[in-house]
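Take a look at the structure set out below.
With one protein chain removed, the remaining protein chains of the complex are shown where they sit.
Per-chain numbering from 1; labels A, B and C assigned in written order.
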């Protein structure tokens, strides 16, 4: 069996195009389910490789199948949508793009979660793996998933017949950039990311002119009370040793200065590591929401809709035990133990559909000097830009190299001759 | 001197076009500062009368001057913008229009405040007054004001040189439809509408991914606390015998399910009948807003901007004493004593600029049977649609007749030979 | 008919004992239903007059009947209980007394509402009226009522057979000291004081150790949410032109540092001038309280008990029209028009029981210079100590003289020959 680290070391592939490709994606972020341009750029790049490409799966989803004789099938996934965040990095290729949300809101856009890097890295891995055909056999699937941010893209691809377009993978991989020394590969068995659900809540009040509050049932007041009272759930109802997060991502009520609106809308995002906590949390949220509506005499109960379900990302110990030594080989001191992130991902919906074991790892993206200074001063939380912030920008060189090679390494762990 | 009631009775003017004109405006509502179509329709109608028309004053403002020899100058104003309210009346000419707010939000639109009726009535009054030139002398100014809903249109016309376009009026009038027996003219001396200001508040938090609230300063939570705590001002700080209203017209924070936003925005609307109460109220609001920002450790104080100032609408007792007997003459039992509304208007900015005394009256718009039933059952507040509600619709026939004739009556009180 | 002002002027009665009596009461305040010492002092003083005294009516209530031949019957009432307020006046006769509330709480006590002054004045009036028997005929009843502060004393006397102890009065009077130029008598027809009710609310939570909030239903959090949400009722549900006050007089939850208690208790006090507003207010309060209990998952609904009902104090226009000219005669420029106070009293329960018309007036108690300065600087609210404050102390001389003479004047308006 070939040594994966040696294969990577010995490959002589020019991936210098990655920088221009990455910066182009970064300059042109697109919202979930609207990633037409990005998908086109990916598909265009894939024409340079010896693979079968299917586009338009579950919206803008793309799969590229690299067949190379008998052997196992390994899938690596990258996501490619962006966020309604205003970029503040100040780099020359910073985004000034705007987009329109589903709700009709015009907003600035940014690749504030690093999906541009994930996609660039997976395309680089395609180049390497395509060039290394003599060293491996089996099937490599590069899967480019849209709409990760709204938690719907993975299921959209599954529901749009993904299984008709690719063979069942024997193993699946995904990675995510984030705070950490740039180029560090952080992996672990078991839970890596939290389970999450989003909850859309519409509060039914009664509109009136702002000067006549007594004719209204003010949904803005109800919504504010709910936001305030939700804080009591984590602090009062969840065992202090357990993990639970309730975040209000959107609170929208009214759009004039002098009309009390008829409705208010809240969008919550909840995270847990445990099904019982999750059940209790959602019961408490529904209890609080409906009781606050009653307290104001709302004419109808709130509409509560769960969406964007992200399951627990729960790494297979077996896959971890095979891949980790290869990471250690390839990355040396830059292969480290990860700790669970509180964030969530819908990646695992794909291997879950195929009953395939999987590994998800994190890639540090913070310039090393900045990271070390923050660690030394115990100011990581305060000083290091994190995903979804307007100043989050991976340190390009070490991050693209590590994330490209990590994808190659994980895939070849299973496919190398 | 002619008897005004007789002039009106004896006039033989066909204003049957009012219905189609009204329904057309109703079907095509336009937001403040975007009333191009409405202004064009008004200007087009004015070409049928013997008057000098100036358009485009302070945006879409229009004045029509009817000169008729020596004599005093009387001004009557109508407003013509609409609201971001979804119509639920179900009438054939109901609005399905949408518009885009200044903030970029796409929204349904409706003439939910009856400005379409005001405009139709004033144009009808133009027809009557133009046809009755033998009965009066002096100058009649019909002023069509845009952007009343954001409280900016009157000052926009003033600041755009209104005084260069019209002679100084000796008296000014305006009217507003609302809940009440259709066709009833409600007038009073002294305060008729409250003073009001709007306050735009931007809260500076710190964004982060929804799973990492500890990296954020959550502006949604701060905004909710402010909404909740503002309630304590009216109940705890304003003397219980005094009048004050604080309404949150807009609360907007975030637009995703999983990002804690960097900023939240509140728009308040406040009403008072008394300058000292107003001063104390605004001091309390600023105190609460900034303290709540401090409580969450916001990186900067909130930005607080006052806008849309509506002064007290304070009817001249002298004008009232001249016009009221004429109303009694013309409307009989339908001329009644009004009581102050808690709402506000920017109309008085215009006579204030010219130091002109003025009278503002209300016109009942509720179908008589519906009104009487609600009064009998003591369910006016519960059952009668009010301005800014999606089901507010004047009872056309009695309302248009009364509001047209009231305009004629008030103007001729001053101009009749 | 004698001129009342002349009678008062011509009387030569030594009431210099009033100061020592007043200071003694002031030094020895007693809580509602515990006024044994005060009642004993009153009864002792009454022995000096020619009257029939009955004690122990409705607890510590006392009536003294001064019979003087044929004629109408006039009743004047004074109250004599004190408050759990800590005195901060610093005067030599300031109270350092403590008492134990019904709930078992040991607290500092103070005559912070001026009942010591009311009682001293009524005893002084007894002295005058007793000495002036030649000038009047009929029956004078001096009624000393306990337990006004908890709103229960008047009904306690009525229910304990007051009607068996006194003849039906033809007119009834009461007075109250408060902010205003010392010695000024403020009277008005119609509503003088608000209707009020107190509401005792017990919230049922579930106790646990403070380190295990998830095992509890935290009643302190529920109580706090209720206090916060009650603020929304006045500001959002009561028409802005109407009067309503909701005050939380007591919030008591827990008494350790590390146990979440099983129950919390709130005592509210609500005031209105209008029965429909009152009904809506109480419905809203019950709605809010029970919904907040539901929001936290309380094991049982809150117990809500109304108590201490104070009816509207609604002065008889007929009595006012007889007494006001006499006040004007006696007090000259110090007899002025009053405006309604937001406070409440249970006095009117007594005349209500006998279907007797009544007059209630206010007596200014603020040193004149302090009052005039505050008025001139528009700082009455900020600078003038008000009833129930620890620094409230009537300006003795002008206040005792005016309140004594006002009692005499009102009674003699009906009884003078």
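The rule is short, and it goes like this: a residue touches a chain if its C-beta (ideal position, glycine included) is under 8 Å from a C-beta of that chain, and two chains touch if they have at least 3 such contacts.
Being a predicted model, the structure only gives us computed values, none of them experimental.
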item	value
Selected from C:76, C:172 or C:228 as touching the chain missing from the view	C:228
Sole residue of C:64, C:83, C:188 or C:285 that reaches the chain not shown, by the stated touch rule	C:83
Omitted-chain contact residue, chosen from C:308, C:366 or C:404	C:308
Option from C:57, C:194, C:350 or C:365 whose C-beta touches the chain left out	C:194
On chain C, residues whose C-beta touches the chain left out of the figure	83-86, 101, 103-107, 112-113, 149-151, 194, 196, 198, 200, 207-215, 218, 220-221, 223-228, 231, 245, 247-262, 264, 267-269, 271, 307-308, 341-344, 381, 386-390
Where the unshown chain meets chain B, residue by residue	211-214, 216, 218, 221, 225, 228-229, 232, 235-240, 284, 287-288, 291-292, 294-297
Residues belonging to chain A that touch the chain removed from view	228-236, 239-241, 243-246, 271, 276, 340, 342, 378, 381
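Throughout what follows, only the chains that are shown with their structure count from here on.
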item	value
Chain with minimal offset from the mean of all protein Cα atoms	B
Chain centre separation in whole Å, for chain C relative to chain A (CA means)	66
Centre distance in Å when chain A and chain B are each reduced to the mean of their C-alpha atoms	48
Between chain B and chain C, centroid-to-centroid distance (C-alpha), Å	46
Shared-contact residues (touching 2 or more other chains) in chain C	228-229, 232, 235-236, 239-240
